[in-house]
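The complex is shown incomplete by one protein chain, all other protein chains being positioned as in the whole.
== chain A ==
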Amino acid sequence: MMDVELLSRLQFAGTIMFHYLFPPLSIGLGLQLFLCELAYVRTGHPAWEAAARFWTRVFAVNFAMGVATGIVMEFEFGTNWAAYSRFVGDVFGSALAAEGIFAFFLESGFLAILVFGWDRVGPKMHLFSTLMVFLGSVFSAVWIVIANSWQQTPAGYHIVWQEIQGQSIPRAEVTDFWAMVFNPSSVDRLTHTLIGALVLGAFFVASVCSFYLLKQRHEDVARRCLSIALPSALVFTLLAALTGHDSAQKLVDTQPAKLAAMEAHFETTDQPTGLYLFGWPDAENETVHFGVRVPWLLSLMVYNDPGKPVPGMDQIPESDRPPVWLPFQTFHLMVGLGTMMIVLAALACWFWFKQTYQNHRWLMWSIVLMPLAAMTANQAGWITAEVGRQPWIVHPSVQNGVEMMGLRTKDGLSESVTAEQVLSSIVLFAVIYSLLFAVWIFVLNHKIQHGPESIEELESHKRTRSASKLSDQIRHGGTGRGGGLMDEEL
């Protein structure tokens, strides 16, 4: 007999991880698209237009996947985590509603112009729409990361015992909206999450363009886009390291159990604490097999002081300890991939400015593969954050010296939902998402293989459009209504 908690966690993890393939790429690619279009508006060069139109098509496919898989998340809080929803609705719900009003309407509205408006509005209005879609996706990240951060480091609330049918049940109620929004971890986690997305976008563009250069296709467009993508990849990977470091430093105060799990630090001593570069943690025996440890490094990283010992897992009551193996491995995977991305981005930029990038085919092929590394790092970071928060769904906290209760994940489930129901929805999602994933890869590949239009194609489209507008005007004797391109060219 499977239990509802495990199944509901698996379903949430599976659906959120699948969803999280798309929004970071939308945010990251959104910025690259905006920069290409900005270059087009400033220079008027048709190669930039071809680039912007091409990235728009890729963006649209990805965005649709993000929308389709995103609605699932909002429903799941209610369907699978009803008790959690009752507990946090007052806090979490308002962030979610703000996301709807401030982010989703903005995105979906201007997305229409971005995707369908190329021939309906002028270049400047189109550029503005691209910026709005990008900002909308950023706002969306802002509100959802605030909501998530509140679960990690709650602030600006108190616990109220509600009388319902003669029983009292606790729930969190907001006392200070801005303290809730700017809870101790929101800013660090938000910047790190957003930069993770920008890294992915930069590497995605760099990857596709390096691929074109390797295959000697669309070289003009590819070089132009690389001149934006490679430097931004370097800047963002460096910023990712910086913001990640900030995030991790805060943990020792806010979530020491998560930090101990990430570093597999079991035993507190009065000696400086070392840092495992890699290893195989064994929580049962409180040891790390095959580990390589650098002495005093963790103390230095956490406290900027190589002598100060870091508290370990033994300081945490046994019932409140998170799993160790998974957060340790995913955290180390993220840091390892991040380091590799910094090195490769730096090398690529170096050769790019020496104009010898194309002589290093191994480097170009490595860049082609980098979106996978960036995607994996984004996912791994979230696994660390969420598994490291266990066994809590809402972490306990201390507000003005008063201890506030948390909510355990097992207490957040829907009261009326059975294991069979969850199992069948998992099967449903598994089937649909596998199909979607295959189609997404297929269509994305199709778009990339087709590539941007050549400048001649672009010009001939423009001629057809103006010709059809003219004939339309003659036919209807009124304002132009294009109807020329009856079949899709792409």
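Keep this in mind: contacts are C-beta pairs under 8 Å (C-beta built on N, C-alpha and C of every residue); 3 or more make two chains touch, one makes a residue touch a chain; residues count from 1.
Rule of thumb we're sticking to: contacts and distances are computed from a predicted model.
Trainee: Name the chain not shown, per its UniProt record: "Bifunctional protein PyrR", "ABC transporter permease", "Electron transfer flavoprotein subunit alpha" or "Cytochrome bd-I ubiquinol oxidase subunit 2"?
Mentor: Hidden chain, UniProt protein name: "Cytochrome bd-I ubiquinol oxidase subunit 2".
Trainee: Just name the one of A:Asp270, A:Glu318 or A:Glu415 that touches the chain not displayed here.
Mentor: A:Glu415
Trainee: For a quick check of understanding: of A:Leu21, A:Ala39, A:Ala52 or A:Val72, which residue touches the chain that isn't displayed?
Mentor: In the complete complex, the chain left out is touched by residue A:Val72.
Trainee: Going by the contact rule already stated, which one of A:Leu7, A:Leu25 or A:Leu106 would touch the omitted chain in the full complex?
Mentor: The single option touching the absent chain is A:Leu106.
Trainee: In the full complex, which of A:Met2, A:Ala97, A:Leu242 or A:Val343 touches the chain missing from this view?
Mentor: Answer from the full complex: A:Ala97 touches the omitted chain.
Trainee: In the complete complex, the non-displayed chain touches which residues of chain A?
Mentor: Contact residues on chain A toward the absent chain are 60-61, 64-65, 67-72, 74-75, 77-80, 82-83, 85-86, 88-94, 96-102, 104-106, 108-113, 115-121, 132, 160, 164-165, 167, 169, 171, 173-175, 177, 414-417, 421, 424-425, 428, 432, 436, 439, 443, 446-447, 461, 465, 481-490.
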